[in-house]
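Then we have subunit A:
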Amino acid sequence: MELTSDKALWIYDRMVTIRAFEERVAKLFADGRIPGFVHLYAGEEAVAVGVCAQLNDRDFITSTHRGHGHCIAKGVPVAPMMAELFGRADGCCKGKGGSMHIADVSRGMLGANGIVGGGPPLACGSGLAAKRKGSGAVTACFFGDGAAEQGTTHEAMNLAAIWKLPVIFVAENNGFAESTPVGYHCAASNIADRAASYNIPGVSVDGYDVVSVYEAAGEAVARARRGDGPSLIEAKTWRYFGHFEGDQVTYRTAEQSAAYREHDPLTWFAKQATDRGLLTPKDLEEVTMGAERSIDEAIEFAEKSPLPAPEETLTDVYVSYR
Partner candidate 1 sequence: MITEMRMPKLGMAMKKGAVTKWLKVEGDQVREGDELCELATEKITATIPAPASGVLGRIVVPASRAELPVGALLALIGEPGDAFPSAEDLAPIATAPAAAPAVVAPPEGASGVGAARAPAAGGEVLASPAAKRRARELGIDIAQVPPSAAGKRVTTDDVEAFAAAPTTPAAAGRVVPFEGIRRVVAERLSESLQTMAQVTISREIQVHGLVVRRQELAPGFEAATGVRLTYTDLLVEAVARLLPEHALLNATLTDEGIVVAEAVHMGVAVALEDGLIVPVIRDAGTRPLGEIARERVRLSEKAQAGTLALDEVEGGTFTISNLGAFGADAFTPIVNPPQCAILGVGRIVDKPTVVDGRVTVCPAMWLSLTFDHRIVDGAPAARFLQALAGRLA
Partner candidate 2 sequence: MVVATRTATFREAINEALRLELARDPDVILMGEDVAGGATVSGFEQDDAWGGVLGVTKGLVQEFGRDRVLDTPISESGFIGAAVGAAATGLRPVAELMFVDFFGVCMDQIFNQGAKLRYMFGGHAKVPMVIRTMIGAGFRAAGQHSGCHYSVFTHMPGLKTVVPSTPSDAKGLLAASIRDDDPVIFFEHKLLYDITGELPEGDYVVKLGTADIKREGDGATVVAIGRMVQLSLEAAEALAGEGIEVEIVDPRTLSPLDDEAILASVRKTGRLVVVDEDNPRCSMATDIAALVTTRAFDHLDAPPQLVTAPHTPVPFSPVLEDVYVPSAERIAEAVRATL
């Protein structure tokens, strides 16, 4: 599982794209150009990207309400994503899902989810289908420290364990369930410790180091593909923005935030990759410019996309009602 240059480039590109997307969305939202709610992933890029770097197009992921990062890491293009946030007809969900339900099933992205803990049972389902069909596909189930306490997460891990489903449970512990710190809401010292109660491997990694995440994910994916069942990876990370845009984030101190920004995952990996000769400074710059450009184009695409026709309110409820 040695990191190749190609992989490193891909990893850096995805992380930078996520960061650029989220920072731009924050501005658009503040300017009132995006309706509804957005929950931003900036700061957690290494987790989504580190895991998705071990997946292929046939694999699946389930996501959370903070799903833009998972989406981009799974390879969903940013233009239809942006159009979806704008509620336009060319959005990846035709404007009918929005930020919290952003999805692209054709690329194995089974949707951001507005229900905390809504994803894990679905991940068991895609694992069950893959096992039944012998497709060899695995499912990475992203969930937050908040969801770690939801009953569905426990049921899903137990079910995946007894049926040996090809699922990788990834707990993105960013320290807070909305405004409540994990030290308060979680009885376990580490979410990863819970793996023992299901008799599955559990490991805790630095969610700011994409390489650590990548390596842990590699083992979990291999185990799943072998048919040995699920694993739990806890990645300790930090979200730069509030729980949702508009959150005044009074529950964290400026010092805490500053400390994390000091060790930004993008900066960290850029240094790692260049130190190990995987990437050159030129690569880094090209990635950055390319990402910015793709976001510019995405916004332009979104703004040019038409609003959905009113009749669209009534379609897509059923494959066929009668």
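The working rule: a contact is a pair of C-beta atoms (placed from the backbone, for glycine too) under 8 Å apart; a residue touches a chain by one contact, two chains touch by 3 or more; residues count from 1.
The candidates came about this way: all candidates are chains of the complex that A comes from, given by their letters.
Keep in mind that this is a model prediction, so the values were computed, not measured.
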Selected partner (touches subunit A in the complex), from 1 or 2: 2
Of all residues in subunit A, those that touch candidate 2 in their complex: 60, 62, 91-97, 101, 103-106, 110-111, 113-115, 118, 120-130, 132-133, 151-152, 155-156, 158-159, 162-163, 315-322
